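For reference, the structure is listed below as C-alpha cells.
With one protein chain withheld, the remaining protein chains of the complex are depicted in position.
Let's turn to chain A:
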Amino acid sequence: MKFKFKFGNFFLFLGTALAIILSIVLWIFIMTNDQRFSHIDQQRSSSVDKEQLRNRNTKDLYDLYIPTNSYGFKNGKVYRLYDSKNNLPFEFSKDLKRAKVDNVSSEKSNQSSYEQLLNNPNFIQLTYPDEITLKLFGDYSRGKSNREFNRIFIPSSNKWIYLGDDETNQLYRVTLKNGNFDRLRKYAKDASYNDQVEFVRLKSGYSTFYSKEIDWKVYSYLTNHQSDSYFVNRLLGTSGVSSRTSKDGQTTYSLNYSNRLRVPKAGKNPEHNYLYTSYEKGKIPSTTNRLLDSVYYVHNLGLTEQDLRFFDADNNSVSYTNYIEGTPVFLNQHDVQVNTTFSTGAVSIAFNSINFQIPIPFDGQTEKLESTGQMIKNLQNHGINKDDIEKVLVGFRVEKDNSTIA
C-alpha cells in the first residue's frame, strides 16, 4: 500500500512536469517557427491559376496590364497621343485579345537599330512603364527566357508586331493570326498631336522627354476610403481573427499567425497605408509568376481597380498605381497604390485605401510643366548627374481640394 502510494505520487509528478514542459515546447514552436505553415498548398503562391486570374471575379488580368501611353508621328516628329473619346491603349488591348500569336522570334538589334525603330514614323508605339514578360499573356516563349518588353511597335501590317525592351534594346518579332489594328491606326490618326516628345536614353531605358513647356491638365475626383474592418474581412476573413496593438499604437490583426494586416493608426492618419503579410514557405516565384500572383493579391484587396495599372516590377516587387489619362498618380507624394513584395517566407502587400470614386469634369485648371530637358538642367545645377538618372516620368500628386464641389 505504501509502495503504491509512492508510485502514484511519482507518476503524478512526472505527468505534471511533462505536461508543463510539453506546453512550453509547443508554445515556443508556435511562436518561433513558421515552418508549421509548410502544409499550405505551396502551389498556390506561384500558382494562382492563370485561368482563374483571367476569369476572375471583377475584371480581367489584361485590365491591369493595359499599356499606359501611346505615341505617333506627325511631320517626322514624335507626339504623345491623346484622344478624349478613344482610349488607344485600351483599343490595342482589345485588338490583341482577338489576335492569336503564331510565332515569336528574337531580332538582332543594338542601341543604334533600336533607336532607329524608336524614331521610325511608320510605327505606332505603345508603352508600359516597366518591363513585363511575354509569358504573362500566354506560354508564347515555350520554355525560353521570360522575353521581357515594355514597348510595342505597331506597323502598317496586321500580321506582325515588334515588342521591344528599352533596357536591353532587345526586339522580338511577334507573328499574329487574326490581328487587326486598323481601328487603332484610325484612332491614332485622329488623335490630338499636342505634346511633342523625344525618347532619351537614360540609365534604365528610354524616357519620354517633353520637348516644350506644357499646360498639364489638373484632374479632380471624389475619393473615399474603405474602413479597416472592410480590409480585415476581405483579407483575414470573419472568424479566427485576433488583434494586438504594438507599443506605438499601431494595430495589427492576425489570422492563425499566417496572415497579418497592419492597419493605419487610429485618429489623425491621413496616409491610409496598410500592410498585409501572408507567410508562406516557398521559393520566390519567377518574374511572370510574380506579375500574375500580384494580380491575385491586388484583386483580393477589393480596391477600385478602374484606373489601376501595372507600374513597376523591380527585384522581387511588383507595384500598381492609378493612372489618369496615361499619367501615374502618386499618393502621399511618392507612394504607389499597391506594392507587392515576394520573399522566401512571405508575401507583403503594402497598399493605400484611397479609391478614386467619381471623376469630376475638367474645369480648365492646368499646371505648367517645364520641358523635360529644362528639368534635367535644373537637376544638374543641383549636382545631379544626368548619367545617374534611372528614369524620368511625369506623375500626378494628390492634393486635397477644399472648394465646394456640390
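Basically, a residue touches a chain if its C-beta (ideal position, glycine included) is under 8 Å from a C-beta of that chain, and two chains touch if they have at least 3 such contacts; residues count from 1.
Just so we're on the same page, contacts and distances are computed from a predicted model.
UniProt lists the omitted chain of the complex under the protein name "YycH protein" (options: "Phosphonate transport system ATP-binding protein", "YycH protein", "ABC transmembrane type-1 domain-containing protein" or "Dihydroorotase").
Contact with the undisplayed chain is limited, among A:Asn9, A:Asn224, A:Ser243 or A:Thr344, to A:Asn9.
Contact with the chain not shown here comes from a single listed residue; of A:Phe7, A:Tyr230 or A:Phe362, that residue is A:Phe362. The residue touching the chain not shown here, chosen from A:Thr223, A:Ser258, A:Asn316 or A:Ser343, is A:Ser258.
By the touch rule set out above, chain A reaches the unshown chain at residues 9, 12-13, 15-16, 19-20, 22-23, 26-27, 29-30, 36-37, 39-41, 44, 48, 52, 55-60, 63, 83-87, 90, 94, 222, 233-237, 240, 255-259, 278, 297, 300, 304, 306-307, 324-325, 358-363, 405-406.
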